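What you see is the complex with one protein chain gone and the rest in place.
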Amino acid sequence: MFKYILRKLVALLPKLLAMSIILFFALELLPGDALSRTMPPDQYQALSEAQKDAAREALGLNDSPVIRYFRWLNQIFHGDFGYSASTGQNIGTMLAGRLPYTIELSFYGLLLATVIGLVLGFLSAFMKNTVVDYFCTSISVFGISLPEFFFGIVFIILFSVHLKWLPSGGRMPVGEHGFFSRVPYLVLPVMTMAISLTAALVRYTKNSMLDVMGKDYIKTARSKGLRETTVSFKHAFRNSLIPTMTLIVMRLPRLVGGSAVIETVFNYPGIGNMALTALNAGDIPVVMITTMTTGVMVLLSSTLVDIVTAMLDPRIRLG
Amino acid sequence: MQEKEYILRVQDLKTDFKVGRKTVHAVNGVTFDVRRGKTLCIVGESGCGKSVTAHSIMQLLPPNGMIAGGSIDYYTPSGACETLSDYKRNGSRIRAIRGKEISMIFQDPMSTLNPVYTVGSQIMEMLKKHEKVDRAEGKARIIRLLGELGIPNPEIRYDQYPHEFSGGMKQRIMIAIAMICNPTLLIADEPTTALDVTIQAQILDLIRRMQKNYGTSVILITHNMGIVVEVADDVAVMYMGRVVEFGSVEQIFANPMHPYTKALMKSVPVLGMNKDRELTVIEGTTPDASTVFTGCEFAERCESARPECFQRFPKDTVVEAGHRVRCLLYEEGGKSNG
Amino acid sequence: MTVQKKKTSLAKRNWQKFIRNRMAVVGMIGLFIIIAACLAAPLLTPYDPTFINPGIRALSPSSEHLLGTDRLGRDIFARILYGGRWSIMIGVVAAMGANLLGAALGCISGYYGGKVDSVLVSIQEMLSIFPGTLINMLCIGFMGKSVRNLLLIFTFTGWPGVMRIVRGRILSLKQEPYVESCRANGIGGTSIMFHHLLPNTLGPIIVNSTMNVAGYILSEAALSYLGLGVPDNVPTWGNIINAAKRLDIVQTLPMLWIAPAAAICLFVLSINFFGDGLRDALDPSSK
Partner (left out) sequence: MKKLLAMLLALTLMLGAVPCLAEAGESETPLKLQWSQAIGIDTLFESPARDQQSLYPYMVFDTLMYWDGTNSEHVPALATEWSNNEDYTEFTLTIRDGVKWHDGETLTAEDVAFTIEYYIANPNSSGARRFQYVEGYDALKNGEAEHLSGMSVEGNVITLKLAKSYPLFLSGVYSTMILPKHLLGNMAWADIDSSDFWKKPIGCGAYRINEVSFPDYFTCVRFEDYWGEPAGIKNVQFVSYQTGGNEAAVAAMINGDIDFGTRQLITDRSIANNMIRQNADLKALSVNAHNVRCFVFNLNQRADGNMKPDLMKKEVRQAFDLLVDQQTIASFYGGQAIDSATLVNPNAFEYNTDIPYVPKDVAKAKQLLEEANFDFSQTIDIAYYYNDQTTADIMALLTQDFAEAGVKVNTYLMEGDLATLIYTTCNYDLLYLAGANSDAEQSAYYFQCTSWGTYTFMGQLEERTAMFDELMNAYNTTADAEARKELSWKMQALNYENAYMLPAYVLNQTVMYNTAAVEVPETALEAGGVNYCWSQWKMLK
């Protein structure tokens, strides 16, 4: 297992490297002076041409792109992502206030979608052609038929305005950063985020379960005299999870991308929203870096899901 | 007396499958007995209903299949009679029998083992289900059995996953699963079909040895007459969902009566067969399972078919003690059974 | 001649398989009705979807205005029908664009292999790492809001999925003996690729395209919500529902969002059922 994880992590490196190269040269190719992205814009404006030249020399902006790339990479590792063109803030600082929360949102969204999707999918297959099955199937078709923001607004009206159970937006109550005080603020965005993935998972898990239920080893399990629940859960369900995991990996970008919409609906400061705000402000460095960050997020989380898959399937782990 | 002699009696078993809106009679009135401690071979071409018969006994039919008639009686060692055909599919009564009393080996060892669990845990599951043993004791027992089944390094193999095993080894594991609880009846559904020829012999040998060591009765399903002659005590020849001939191995091989059995014997090389005997092919193809017949199912391909054969169904005819045949040719000669 | 005959019989068998699937047929009929209604909009409603009539604002449904009117006095029913034309057009054209591009690239990648393949595959991998919503957002942000840009962007960002499918199929088909024999008979690469391999991947491409149509309609709605969809004066379903996103409108004028939401929902449902049916019918392994 350890070996497998290590292999997976090593395989990440070239991808991350490629992404960083794309980002670096995309930023390089942006119109304007590269120097302006290394310092707050007002500081930059205050410099005379001679000072700018000196600063370029001092910062090594006249060096070859390769050297600059590695220097830039080193800065990134130290949390220095350059400066926003619209607010003059350090992008690293801006990310620090938002990225963990988007990760949190996406992670719980993924977790909720996975749990509910798998459970409903399992029930739907286990109780095929019963009311339960039809209920689960209807949920799943409904979930993929409407845009996410729409669910968000409906949730606000339902759970926040009418039932007054949950806050309508924001990330935390004033003065309390603790996890448990943040939970109520997470519920609605997480639910909204999970909907479309849940719907997809219910369908997929059901099909996968039905497929697995026809496999020979299910017959073997039954021939052992095991209970039907044991057969379904221990033998069929775990096997049906493996293709489902692939689906999750493929849907991850969509989940993370959905954060832009969901964070907007719920006024949840996160990076999807940051990208949107920066885009409206024409702040290209921020836009690029946030987009890259989501890419890295997706990459890391797919690796995580791959590892989970490997835990489920010895053939992958040992193969 | 019967209860002591027989372990399983199948009477006029009918199993139907629903395919779309049509119903297919996959097994259409099958009758045979399995003698205690003996091996019954069910032979026939693929699609003749032998697997369905085996699955019917275990109540392991797929959701669209169901037992439509007849009875399956199983006699436990204590002499009690369990009518398996009446039990609810996956119900607690049939589950108490499965694995413990009757266990089964399937055709394709590549897909019969769950890929995500170690083989040890899959055998352990069976053992734990039916016997109260602690883990260490169970493990020791399993490892002993694995060794007995000719698996090298059973201690290491115990913790390995199915994909780390070859086909033959996997089938040994299946046998281990089937045998770990010392069942009284083992159903082997074409256990060697998917294996290399050399492995086939080893596996058959194992089954035979297990039967000898543990006194298990065996139903062996095969399409290979060569296997039949080697392992069988009794033989049931099936064609289109019916048993066309039933008898002891000597009776069948010395005196095959049904034209299909005869053709079957000619088409397969049998060990020790005369070199000058020619292999022949049964002409025509097996009809579609949903075909509706008005007479003998084999008549179309039968060399000795008479016009009458196409018009009415033949009846089971007992030609000598323990030897039945279902063919119009013998109906007048023997006494009718139906 | 025989090939021709076999083809039709295969199509016939697939058709029968499709017809047997009740949900698929419901989906197909639903699709047909929606598309026909949108195309026949002028026959079904006398109103102009963009005509602002301040005298009849925010009316409830009546016999005159089947679904009522919106805040500018436009007939909602007319807007839904005409908006459907845009939405479906965007979905279909974008899906076609993305799938054609993906299929072509997949073919090239799978057939030629080697460097071409590894370059295309790494581009594909890179592109599919990034969240589609964000990439679409960025592109619209830089290129500006217009239907043409939206279609271009959907095409540009949508191809990796199809490419992966087609490439996989081509790779396995390449092993088939008949490709060998084609090559032995001196048939050129392009010809083999487009005449012998591509038709065999049509099934998955068609299924993927139908599903994509639904996806693009939803994506368009999401982008509209972020203010980065099509221009405001184009009445797509996404834009119609987006104009009703304000809390007070959602609560007091429900028809403004129920109608477009129902339209999107029905269309996406229909196309999903239809696509599922197609997949089952075209998948040779299913019965």
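Per-chain residue numbering starts at 1, and chain names A, B and C are given in the order in which the chains are listed.
Here is the rule we use: contacts are C-beta pairs under 8 Å (C-beta built on N, C-alpha and C of every residue); 3 or more make two chains touch, one makes a residue touch a chain.
Note that the coordinates shown come from a computational prediction; the quantities given were computed from them, not determined experimentally.
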Among shown chains, those touching the left-out chain: A, C
Selected residue (touches chain absent from view) among A:Thr93, A:Ser138 or A:Thr229: A:Thr93
Touching residue (missing chain; options C:Gly113, C:Gly227 or C:Pro254): C:Gly227
Of A:Pro167, A:Gly257, A:Gly295 or A:Pro314, the one touching the omitted chain in the full complex: A:Pro167
Those residues of chain C which, in the complete complex, touch the missing chain: 50-52, 54, 71-72, 227, 232-233, 243, 245-248, 251-252
Absent-chain interface as seen on chain A, which is shown: 40-43, 45-46, 84, 86-89, 93-94, 97-98, 100, 103-104, 107-108, 111, 153, 156-157, 160-161, 164, 167-172, 174-179, 181-182, 238, 263-269, 273-274, 276-278, 280-283, 286, 308, 311-312
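As a working rule, only the chains that are shown with their structure count from here on.
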Given chain A and chain C, the chains that contact each of them: none
Far-end chain from chain C, centres as C-alpha averages: B
Inter-chain centre distance, chain A versus chain C - centres from mean C-alpha coordinates, in Å: 25
Mean-CA-position distance for chain B and chain A (Å): 53
Shared interface positions of chain A, touching two or more other chains: none
Where chain C touches two or more other chains, by residue: none
Contact set on chain C toward chain A in their complex: 122, 125-126, 128-135, 137-138, 141, 214, 218, 221-222, 225-228, 238, 241, 245, 247, 250-251, 257, 261, 264-266, 268-269, 272
Contact footprint of chain A on chain B as seen in their complex: 58, 60, 62, 90, 94-100, 103-104, 106, 108, 111-116, 118, 125-126, 129-130, 161, 163-164, 174, 177-178
Chain A residues within the chain C interface of the complex: 15, 18-19, 22, 141-142, 144-150, 153-154, 156-157, 161, 250, 253-261, 264, 272, 275-276, 279-280, 287, 290-291, 294-295, 298-299
